[in-house]
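All protein chains but one are shown in place.
Residue numbering begins at 1 within each chain, and the chains themselves are lettered A and B in the order written.
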Amino acid sequence: MDFLRPTTWAEALAAKADRPEAVPIQGGTDVMVELNFDLHRPAALLDLNQVAELAEWTSEEDGRLRVGAGVPYVRLIAELGNRLPGLAQAARTVGSPQIRNRGTVGGNLGAASPAGDSHPPLLAGDAVIEVESAARGVRMIPAAEFYVGVKRSALEPDELIRAFRMSPATGPQYFSKVGTRNAMVIAVCSFAIALHPAERRVGTGIGSAAPTPRRALAAEEFLAAELDWDARLDPAVLARFGELAAEAASPIDDVRGTADYRRHAIGVMARRTLTWAWNEFRSGHFERRAG
Amino acid sequence: MPERVHEITLTVNGTVRRVAVPGRRLLSDCLRHDLGLTGTHVGCEHGVCGCCTVLLDGEPVRSCLTFAVTADGHEITTVEGLADGERMSPVQRAFAECHGLQCGFCTPGFLCTVTALLRENPAPTDEEVLEGISGNLCRCTGYQNIIKAVHRAAELTAEES
């Protein structure tokens, strides 16, 4: 196994062009589990730890945040928690403190596991994934188009994930994740919601309940049509939203949970997160709870 | 086919160590086998149990999910480096004193995690203690005495600073 260690982004892209089979690795918290258990034996690893650009985030002129693929969860929580609250809540549930010190959203995207905790808030918050290749330059892929199959993304073999771009929250955002213990647990299923009051729209993301992370599109469309933004939440609307969210899932039975339960739980989480977001929106201030 | 060997330099417990390792060598294996520091334990090799926790530039990380090569040029503290010479650190003494261990296999990981935790937050609340060490599994103690040990370590540190 070759171990490639570029020190700049340009070098990294060149290395990936030269060795498209090389597996990129940042924090290592995902890729290395597979390596250690011999599930995967790549010919080469592309270590991106020394690529300083990846560990930075910036505010772009269009107001969006551009967060490098190498920014670890711990920094995302500390530095961007107020602007990307849904994502920060999800980051707080990733693995353990040690994993959050090393793990990154970029790595989560690279693995494209349906159970990755970052995906639902990226979907709900309309994130765009910035990928790049030496040959064709930059490509912007909306999160909703990024996940194409179980652990498969829209990334081409010669491309690397540079960053994700996402607008700071303009309304309440919540992330909710079912696991069967209180720490260090992979999602049985998860749900994210983001209110976009300016557009009178609600974004959603479902995790671990379909072959890929996905939006609950029918549920979003339903709210776009039915939600009265100047009133209390209509219980009938809430109930229907939960049903549509549950219907958007196409889960399986596995050791972590049953398909039936996942569908049920997505419905419950959808109703609860919408309620929380709505109450917060109506109260006029976005506050985040401890934890 | 001979594998490429990387010459790396690690500052381990304050001592500069040069070591030649293949790219795939885990930091945990490098510490245990190449440097003979077997205090860092390997309990699961997939980043869950926390036994292999070491401090990388002061931050607790899973050494089983870190390549030795990626630690090149960085500072590493292992359980063997927590004591100040012969004098054990407050965290070490507190764990021994409060019976915060039984089989002790998880202990080095807890000690490293708690050392970093108390450096950041010298007087953590119960909630902060729980959250801070939620990434380390212990199968023997039911954690009760570990919580006591963390608070005791905070006390000892405060008394001695």
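Assume contacts are C-beta pairs under 8 Å (C-beta built on N, C-alpha and C of every residue); 3 or more make two chains touch, one makes a residue touch a chain.
By definition in this document, contacts and distances are computed from a predicted model.
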Omitted chain (choose from "SpoVR family protein", "Carbon-monoxide dehydrogenase large subunit", "Response regulator transcription factor" or "ABC transporter permease") - UniProt protein name: "Carbon-monoxide dehydrogenase large subunit"
Which of A:Arg102, A:Arg162, A:His196 or A:Arg256 contacts the chain that the document leaves out: A:Arg256
Footprint left on subunit A by the chain that the document does not show: 33, 36-38, 89, 92-93, 174-186, 188, 254-258, 260-261, 263-265, 268-269, 272, 275-276, 289-291
Residues in subunit B touching the chain absent from view: 32, 36-46, 48-49, 51, 78-80, 83, 88, 92-93, 95-97, 99, 101-108, 111, 127, 130-131, 133-147
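To be clear about the criterion, only the chains that are shown with their structure count from here on.
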Separation of subunit A from subunit B, taking each centre as the mean of its C-alpha atoms, in whole Å: 30
Residues of subunit A that touch subunit B when the two form their complex: 1-3, 5, 25, 27-29, 32-33, 35-37, 45, 47, 49, 95-99, 101-102, 182-184
Subunit B residues within the subunit A interface of the complex: 3-4, 6, 22-24, 26, 45-48, 50, 53, 59-62, 64-67, 69-70, 113, 131-132, 134-137
